[in-house]
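Following: one structure in structure tokens, then a few remarks.
The other protein chains are all here in position, but one chain of the complex has been omitted.
Take a look at subunit A:
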Amino acid sequence: MLGYILRRILAVIPVMAIVAVFVFLLLRLTPGDPAAIIAGDAATPAQLERIRTSLGLSDPLHVQFFTWAKLLFQGDLGTSLISSTPVTQMIGQRIWPTINIALMTIVLSVLLAVPMGVLAAWRHRTWVDYVVMGFSVLGFSIPVFVIGYLFILAFSIELRWLPVQGYVAPSQDFGKFLARAILPCLTLATIYVALIARMTRASMLEVLGEDYIRTARAKGVKETVVLFHHALRNAAVPIMTIIGTGFALLIGGVVVTESVFNIPGIGRLTVDAILARDYPVIQGMILLTSAIYVFINLLVDLSYTFFDPRIRY
């Protein structure tokens, strides 16, 4: 197992190297000029060229790449071309809101979706199943910003129970953090509950038809134990996969939700950087997102061994 983990971690290095080269080249081939954003609309072509030179953007591509790669090896993601702020500092400021919202969302989603999926499978083709699946289809179909606006209208504007927007770090004021995080988490959870509930139901249906379930029932095991101990554990592998992917997607940035609820997360950071062609920030964000995906996939793979002892690495 330890060897497997080490191999997987080592495998990250070539993956990241390929991502780094690919992202660097892709960005340089995309039309856009950070100097134009810095200089503003009234700058003359000569002024733009001077700023471009001072930023190192007039250097040959390979020089720019090696300058960046050298910094990268030293753990430095560079400095934003637009705000002159270190990229690591910018990411550090923006990643915690995203992680906190993602964690709360995924916990909420799992707590709601898994029982719903189990229930739907258990009461297959009854009204319970149809209600759960109906909700699932709705959760998939309604755009996330519509759900967000509806929640804001109901809970913030009409009932005045919760703030419309903003983010407060839990360490600063946990109550305010919760008050501001509830609506975005509920909004995002709508999709993930739908996704996980559907997957749980499908996986459970498959398992509930197995011989060992029939045997357990024949032995008089309580239905809840059959469902949650025997069936759910065996159905857990695909569910964990979907939870892992969902969590990675949440961390990767949920820019619409971040915009609607004004959360300063990394989704908005990435989009703003792309619109401004802030190359070091985009490169840093893509590298970080790739690393998160690799890491979460590793965790998901390791979790398989817990749920299904037959799996060994």
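Note that contacts are C-beta pairs under 8 Å (C-beta built on N, C-alpha and C of every residue); 3 or more make two chains touch, one makes a residue touch a chain; residues count from 1.
The rule we apply is simple: contacts and distances are computed from a predicted model.
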Absent chain [UniProt protein name; select from "ABC transporter substrate-binding protein", "Acetyl-CoA acyltransferase", "Nitrate reductase subunit beta" or "Acyl-CoA dehydrogenase family protein"]: "ABC transporter substrate-binding protein"
Residue, one of A:245, A:259, A:289 or A:305, that touches the chain absent here: A:259
Among A:24, A:68, A:122 or A:167, the residue in touch with the chain that has been omitted: A:167
Which of A:5, A:111, A:150 or A:299 contacts the chain that the document leaves out: A:111
Residue ranges of subunit A at the interface with the undisplayed chain: 31-33, 36-48, 50-51, 53-54, 80, 82-85, 90, 92-97, 99-100, 103-104, 106-107, 110-111, 149, 152, 156-157, 160, 163-172, 174, 176-177, 180, 221-222, 224-225, 228-229, 259-264, 268-269, 272, 275-277
